[in-house]
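For reference, the structure is listed below as structure tokens.
Every protein chain except one is present and positioned as in the full complex.
As written, the chains take the letters A, B and C, and residue 1 is the first residue of each chain.
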Amino acid sequence: MTATKSTTTKRAFTAASFDQYLNEKKLMGSHCANCDANFLPPRAICPDCYDDQLEWVELDGKAKLAAFTSIYIAPTAMINEGYGRDKPYVAGVVELDDGVKISAQILGLDAANPEEIKIGTPLQAEFIERGEGDEKRTFLAFRAK
Amino acid sequence: MTATKSTTTKRAFTAASFDQYLNEKKLMGSHCANCDANFLPPRAICPDCYDDQLEWVELDGKAKLAAFTSIYIAPTAMINEGYGRDKPYVAGVVELDDGVKISAQILGLDAANPEEIKIGTPLQAEFIERGEGDEKRTFLAFRAK
Amino acid sequence: MSKKKLNRGVAVVGAGMSKFGAFSDKSSRDLFVEAFQSMRKSVDKEFNPADIETIYIGNFSSDLFEAQSHTAPIMADVAGLAPRPAVRIEDACASSGVALRQGILAIASGLYDIALVGGIEKMTNLPTAEVTDTLAAAADTLFEVPAGFTFPGFYAAIASAYMHKYGMQPEHLMNVAIKNHENGALNPNAQFGVTIPDWMQGRIASAKKKGKPVPTWSDHWDYLHDARANPMIAWPLRLFDCSPITDGAVALLLVSEEIANQFTDHPIHIIGSGQASDVALHDRDDLTSIAAARLASQEAYAMAGVTADDIRVAEVHDCFTIAEIVATEDLGFFAPGDGYKAAEDQVTARDGAKPINTSGGLKSKGHPVGASGAGQAVEIFKQMRGLADERQVAGDIPLGLSHNVGGTGGTCVVHVYERRN
Partner (left out) sequence: MSKKKLNRGVAVVGAGMSKFGAFSDKSSRDLFVEAFQSMRKSVDKEFNPADIETIYIGNFSSDLFEAQSHTAPIMADVAGLAPRPAVRIEDACASSGVALRQGILAIASGLYDIALVGGIEKMTNLPTAEVTDTLAAAADTLFEVPAGFTFPGFYAAIASAYMHKYGMQPEHLMNVAIKNHENGALNPNAQFGVTIPDWMQGRIASAKKKGKPVPTWSDHWDYLHDARANPMIAWPLRLFDCSPITDGAVALLLVSEEIANQFTDHPIHIIGSGQASDVALHDRDDLTSIAAARLASQEAYAMAGVTADDIRVAEVHDCFTIAEIVATEDLGFFAPGDGYKAAEDQVTARDGAKPINTSGGLKSKGHPVGASGAGQAVEIFKQMRGLADERQVAGDIPLGLSHNVGGTGGTCVVHVYERRN
């Protein structure tokens, strides 16, 4: 377990807090001390013991690819980023060394040759900034090492 | 009963047919011969005898005001028509002489002085065109006589 | 109407809610977690959430408000309740009143003993114009919306017909708003928990502080007549005739009657449930009454074996002031045309003969549309157990009622609650 527990100010276990941490280039999950379990996205309630006295935990972002696809028909948000039929991208389910999984865009792989992509590929979390001004937002991605 | 039964081609009893008739400046309802009842908007199934062999019937648009309001906080579609806080408009429930009721914008009344508007005011159907080109569409309205 | 009966009795043994308000940093799932934890605290005896067997979530349109559908399993997930079945119920503003009813039917079916009923709505992400458009989606998009009708507009039209028939004046509507804010001021979960006189004083104080011209309202009636303080929305409805745009969530714990005492010594039994639908507003015979409310309450009374007069407290659907007046008639509390007089005569005040909306109602407590029906049950649960603190109605409350309307009465659902010990 490479995760580091946060002992500072406690933010609410919400998507907004998670995004705020992403803006600070931190990948944060939550941790149930009762069950010694991590949760990503952060949960407010432990689904095993129903305790709500969880703690924030910073994850080091080391991971491997658990499942993936190369997307050719993109949603509007990704079309706006320049993706689509002529520029597919990889989206994947990522398994972190900390024992949690998350969905993310996967960088550093050849999206046009998905049959060459291997499940189990080592990955590292990366923070992508998209949008301008008030619309600026940090997205979690992972890059093949 | 001033309604005229249509004996020509039978259109489906749908909102699209109703709108198509509006484009032709016709206010069309449906009629159940079993129950001698008219329906506006047109129904495909009679709610009294469950017959579906209804007929189109043209209504002459003579009506009176059954209920109304003067709207100051408008939906986007009406804001786009120039309505809003500084230019309220009247929307109403209208009772036709043919025994049916419908919702419609009411013209020819002083929307800024709704307390002067009388329920029972005689009205006549009117067809308003809005939008340009492919977006052009005919709306049903009623005007105070 | 046949006196329909359920195959098993059902009781509410827990009821909680998030604070209602505008919370830019919270999604509906965050609010639901708050409501769920609040519900857990409300259960008197030991309760393990893992014992919950099925989940019903009332929600009007997270689709349009949050671009999120399939909300029920998400709520199950954040409460740690997957893989239990999770069903979203949508009946506009009656969504969670209907969800409550489905939870009751699920237990009565014999399949489940313990059901979680939730309600959620997260409305304040959108600008007001888009909220107006979204609420209009609860009306008939093909035949009502093109007429220019808004949601306040429909109820305003009902008010016009009611005024015409019974001689009510727009001023009479203000009695409802004043009363509900008086109640809501005593509800710590209310979005606008302040009386209208205090609201007015706040504006005067604020003007003084900022060195602006100090308004010269003689009293709160004068304030409510001021078109700048209380602007027209859809005549005769002004701002203070309308419930606000609200974020909020609610959670109720329902169990079969036989096991209720495992959770509490004071279960609130649901002895009557009724629901009805209706056609578009323009297609109705009577525009001064909500037929679905009359039918739903008749069904609920018949199942419960009680009459309107037996009800001691009621939460009714006051999305607009006129809606409360009409509701109190449709429920049989007052004769048609007498509802506005009852409001004027304080009969519906907290210390009146028929206290209505002691929670502050949708008007003051807030109206997160998909959560409002379940929210009514929270207030009834508290009042009937004597836990409503400062706003507690005096005396014993053996019977309560909730009345939840979707759209302009396209749906109405009524529940009758009984306390036996």
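The rule is simple: contacts are C-beta pairs under 8 Å (C-beta built on N, C-alpha and C of every residue); 3 or more make two chains touch, one makes a residue touch a chain.
Every value quoted in this text rests on a predicted model; they were computed, and no experiment measured them.
Note on the chain not shown: across the whole complex it touches A, B, C. Check A:A15, A:C35, A:C49 or A:A144 against the missing chain and you find that the one touching it is A:A15. Not every partner is drawn; the one left out touches chain A at residues 15, 41, 66-79, 83, 85, 88-89, 91-94, 101-105, 114-115, 119, 139-140.
Against the chain not shown here, chain B presents residues 12-17, 43-48, 50, 52.
If you put the missing chain back, the residues of chain C touching it would be 4-8, 27, 29, 55, 59-61, 63-64, 66-74, 76-77, 81-92, 98, 102, 104-106, 108-112, 133, 137-142, 275-280, 283, 291-292, 295-296, 406-407, 410-411, 413.
Everything that follows uses one rule, which is that only the chains that are shown with their structure count from here on.
Two chains share more touching C-beta pairs than any other pair, namely B-C. Look at where the CA atoms of chain A average out and do the same for chain C: the two points lie 39 Å apart.
Multi-chain contact residues of chain B (touching two or more other chains): none found.
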